[in-house]
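The complex appears here without one of its protein chains, the remainder shown in place.
Which chain is which? They are A and B, in the order written, and residues in each are numbered from 1.
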Amino acid sequence: MTAISDTPKAGFRLSMLIYDTRYRSMTIQIIALIGVLTAFGWIINNTAQNLDDLGMKLGFSFLQEPSSYDINQRLLDYDSRDSHLRASFLGVLNTLVVAVLGCITATIVGVFVGVLRLSNNWIVAKLMAFYVEGFRNVPVLLWIVLSMTIFIETLPQPRDFRGDPPAASMVLNDSVAFTNRGFYIPEPLFSNSLGNVHLFGESSLRFDISLDLMAFLVALIGGILAARFVKRRADHIQETTGVRPVTWWQRLLLIVVPVAIVFYALGLYLGYPALKGFNFQGGIYARNSLIALWLALSLYTAAFIAETVRGGILAISQGQTEAAAALGIRPNRIMSLVVLPQALRVIIPPLISQYLNLTKNSSLAIAVGYMDITGTLGGITLNQTGRALESLMLLMLIYLIISLSISTVMNWYNNSVSLKER
Amino acid sequence: MTDIGYVRTEMLPEQDAPSSAVGVVHWIRVNLFSGWFNSILTILAIYFVASLLYGVLPWVFKSSWTAHSLNECRESIVAQYGEGATGACWAVIRERYLQLLYGFYPSELYWRVNLAFVGLLVAIAPVLFAGIPRKVLWFSAASPFAIFWLLWGGTIWLPLSVVAGFVLGYVAYVLVSKPAGSLAGTIAAFLVPVLWWLLLAAPVASGLQSIIPLASESVESARFGGFMLSVTIGVTGIALSLPIGIVLALGRQSDLWIVKTICVGFIEFIRGVPLITLLFVASTLLNIFLPPGTTFDIILRVMIMVTLFSSAYMAEVVRGGLAALPRGQYEAADSLGLDYWKAQRLIIMPQALKISIPAIVGNFIGLFKDTTLVSIIGLLDPIGLSTSIRANQEWNGIIWELYGFIALMFFIVCFSMGRYAMYLERKLKTGH
Partner (left out) sequence: MKKSVFIGALTVAGLAAGMASAGTVDDIKAKGFLQCGVSTGLVGFAAPDANGNWDGFDVSICRAVAAAVLGDPQAVKFTPTTGKTRFTALASGEVDLLARNTTWTFSRDVDLKFTFVGVNYYDGQGFMVPKELGVASAKDLDGATVCIQTGTTTELNLADFFRSNNISYEPVPIETNAEAQQQYLAGACDVYTTDASGLAATRATFEAPDDHTLLPEIISKEPLGPLVRHGDDQWADTVRWTLNALITAEELGVTSANLAEMSKGTNNPEINRLLGTEGDLGAMLGLDKDWAQRALAGGNYGEIFERNIGESTAIGLARGLNGQWTAGGLIYSPPFR
């Protein structure tokens, strides 16, 4: 919008601030800046005065006070004497857990449904359309509440596993229990455990890193890297000689053996859940609220992802499919080798916003009592301390950081897969 | 040469296609059992649908429509269908559907809500359907004030004095821009109405009211509830966010660095936080941000926050519309010598907004669904009302019927709007 104007040598006049295009944009900007700053100043001034009237002082020292409440589903150690800050920290971790789990599940289900919706099987296509429309057109809050209700009302309670004969029983050789309080699955335990590394001492952000887990990850990643090396060498041989050596068993061994050795050295065994007292004890425990939220969020988001995937696939021209078919590739390999990789470029930008939506929607955890950051910092801490301003500012800041990180990472990924136009 | 015996001289009668290639059997073979994989899928799908229906249908139809409490309901179902029968208690819907639709709006004034709703439909008709005479747009312009007055009631002079602000703004523009140029005119057109609204509108309205009393029974917003509340919040949010969204989108596209930064900052901030935190701000903080002693009704506070929320998304929609316009349109406008605002008003915006309508409808669907979040801060939208109904002794313990009804209502509204947006998209596509 820059208009070309010759530059007269005349001196500066005040009216040029309005009429001269060189200065006008500057004037407008400064007016806008002043306006915004005034609005902010006005709000801050009002807030200060209101807080003064209410006799409250702004400050974050309440975060160091003992929280006095318990958190049921948590990744790290915590009790009611720990600080509000620690409770918030655990809340952030819980938010991340459900967001990551939800994004993974939503992507898998979404891609699956999106592809099946284009299936030439009439009933499957209709069923998928029904699923997509059903989930998309009903509020996610209702889905969360409904899935929690279904969970609670249909699954057996721990009490039902007692009695003779019991009304309910564990599955998979008595190793997994599905109750309406949550799912119990076996946990890996180590008889020669290496112990933990404690980070950040006794502060609110302290956490332990399991050395067993680290050893496992090192072995796994080492194995994968070695397997990739073998594959690359095989590619190289194929390119030079035209004959591809058979390497799948080498690669498999390279991944499995180190992990097996680590497990053996550490003395891996499984801790099974068992009914003791009121509840099952032992094993990994995923509470009903986590699972209900996870399920509802991922199914809801998957409906949107399915539509994006479908749109992405339809955007790939029919010629691509036909060309692949002419080469004699089978239909499902056409999908995975030709269509989906191209559709990915169309799919990823809307996928990013779906991931963001899922993460933001995870704040509805409060409706089912899952203790995410909204439930801890924005829920009980806010209620019990009455520090609404500080808590909400912190809460928004945390969500903003999470959102911006997701979009940064995903945009970076998008740039790396997008078509490089030269 | 004429007597070639092996050439058939008459046509054979047309045979029917083999039974496997036509009709139901063919259709089934092609669409359901075209291979072992498809056959397995079909069987699984049929099993899934059948077991779902088997589980749900008896419950839906072995129901009671007449009871007045949950216990009565259970008894009547047992009496009708035998011991151990369980079924839906639709009686709660029959008894409370008006509440779920209108909240606590006085029942003798329901016609006002209905009329406002019809008015809303008429007002948006020229935007959504091309065949409507353009004169209806005048009605559209007047309808927000009429709807406001219908829903909240009170003196008619208040909405009229607000309208007067717009008229004054126009008059100021005309009077000032002649002698002092269009920029001064614009500033005057902005300042005069604002001053009017802030300082004079309320006293003038109450003064006129005392001279010529013209008022309908006023209904405070605390009585709004149910789907009416959802629609009111959703429509207000979208309608108010449209102008803000356009400004933000233009700001985001502008070359002015400070303006652009402010707009981007606002948009990304709003899009980065969940709506529920903004609603917490509405319910706990907004009063603290305003001058001491200001009290806003919670529903109005929610509307403000929802509008801010929606305007960030609207800005992105409008930006999409602007980006979809061919570059040539901007250049053509420039070459005609139109200034920035004229180009926007006459060339760019009409086209960009037209392209954006399907996305705006999509935004509205999202916002309408998101209005259920207000139940978390204690407003009685359908979900909030379902909690209240369950707190009533008669209906304590009822779950599925209420959720089912609410889900169905949302589904009907959102699904039909979604279909409409798709139709519109197709129609716009064929234009090129």
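By our rule, a residue touches a chain if its C-beta (ideal position, glycine included) is under 8 Å from a C-beta of that chain, and two chains touch if they have at least 3 such contacts.
Only a predicted model underlies this, so the values are computations on that prediction, with no experimental measurement involved.
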Hidden-chain contact residue, picked from the options A:27, A:47, A:68 or A:119: A:68
Residue among A:27, A:47, A:119 or A:149 that touches the chain left out of view: A:149
Candidate in contact with the missing chain, chosen from B:59, B:81, B:148 or B:420: B:148
Residue among A:83, A:288, A:301 or A:407 touching the omitted chain: A:288
Residue, one of A:126, A:159 or A:231, that touches the chain absent here: A:159
Absent-chain interface as seen on subunit A, which is shown: 54-55, 68-72, 79-81, 149, 152-153, 157-160, 180-181, 276-279, 281, 288-289, 366-367, 369, 371, 375, 379-380, 382-384, 386, 388
Residues belonging to subunit B that touch the chain removed from view: 71, 74, 95-96, 99, 103-104, 107, 144-145, 147-148, 152, 158-159, 162-163, 165, 197-198, 201-202, 205, 220, 222-223, 225, 235-236, 239-240, 242-243, 280, 283-285, 287-288, 290-291, 293-298, 300, 303-304, 307, 376-380, 384, 387-393, 396-397, 399
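By our rule, only the chains that are shown with their structure count from here on.
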Centre-of-Cα separation between subunit B and subunit A, whole angstrom: 28
In the complex with subunit B, residue positions of subunit A that touch it: 1-2, 18-19, 25, 28-30, 32-33, 36, 43, 46-47, 49-51, 53, 119-124, 127, 133-134, 136-142, 145-146, 149, 153, 356, 360-361, 363-364, 366-367, 374, 378, 382, 388-389, 392, 395-396, 399-400, 403-404
Touching residues (chain side subunit B, partner subunit A) in the complex: 30-32, 34, 38, 41-42, 45-46, 48-49, 181, 183, 254-259, 262, 268-269, 271-277, 280-281, 284-285, 287-292, 334, 340, 365, 369-370, 372-373, 375-376, 383, 399-400, 403, 406-407, 410-411, 414-415, 418
